[in-house]
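Shown next, in structure tokens, is the structure this report addresses.
A single protein chain has been omitted; all remaining protein chains appear in their positions.
Then we have subunit A:
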């Protein structure tokens, strides 16, 4: 019989969310129109520094990212750190996982803290659709690269002669999936039709998002989470006076070519946005040394992906698979959660995910369960509003959700005064059929 060496037990300790800071999210072409990703990320970091007294502090590591990123921003996060009030000896790295970027920075940094590699960290994300990179066409780029490598006049002329007038047209980024060339909205429209989600149901989700976000602002909930920027004090997309009547009047924007009714409008879809968010993470020891109160621990996370290219599942349905795996690994069910945060890429994304979990057939055939995965109590869902109201600067959304729900978890736990764990599930869908989900527990 083979000898086995006992594996040393890995010592892990909790990693805590200690706070967060973001700038209000603006609509594309709005007050942040000339602000770059680096500008906004630096502003969000500096707001966090000011809020938690971190001037000149050497933080263990800063991780952030942007979905729409200029090639010159290869070290975006490090450059933002160098421009911030943090110690210039604070290391940094960039992350890119489409709309899951912000949550992934929280997950990977908190894992480093759990392993003892870091004592403190700042997670973040930023995106600007107003200052998006414009690229030259592939043909022009190839010709210019050939030109730069050409040594003789003949070679140079040959390179230049390959350029055609139409090659000079710039190519702007879009939300189209590279493999299907359908936009994210068109993909969601297919899933929306598949799960037969009505416009009325989507409008209800959108209205609740606006009402809850407005109420949170009114109650002062965001006073220590949001720092004004460029004269903006609240998320520009927020419509506190929205109503089902107003939402119902909007014309469908996606799913127009399908043989089912088009139900997705500008009102129940997220707008293109600009903004940045940050989350302060740390060990219990580091928090104590800095007089900071842990809000919530990052318990576990699970990523998922679906094959939307070959029609197995809808583009944004990966969390529907990742969450059941995540909860099973932690011995939890939907009923054990006090809060459920499902990123509102579209109102229909939330509703198709919930519908899949409520479906007996989906539970049996796609999740391998005995029946339906379960039902989410709507009172627990996106309690302070989500992306439909706040806007969705892609990589900044994860940080917004984590900071918001961590504060809420801590508030609830303190209010209850009991030892019962207070938990939140966070779920973010992303381009490429990706999804990232995490469990947080009140500290």
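Worth a mention:
Going forward, a residue touches a chain if its C-beta (ideal position, glycine included) is under 8 Å from a C-beta of that chain, and two chains touch if they have at least 3 such contacts; residues count from 1.
In this text, contacts and distances are computed from a predicted model.
According to UniProt, the chain absent from the figure is "Acyl dehydratase", selected among "Acyl dehydratase", "MxaC protein", "Zinc protease" or "Carbohydrate ABC transporter permease". Of the options A:12, A:50, A:309 or A:414, the residue whose C-beta touches the omitted chain is A:309. Across the entire complex, the residue among A:165, A:220, A:257 or A:417 in touch with the chain not shown is A:257. Check A:180, A:198, A:219 or A:333 against the missing chain and you find that the one touching it is A:180.
Touching the missing chain, out of A:190, A:247, A:323 or A:381, is residue A:190.
Within the entire complex, the positions of subunit A that touch the omitted partner chain are 166, 177, 179-182, 190, 193-194, 257-258, 308-312.
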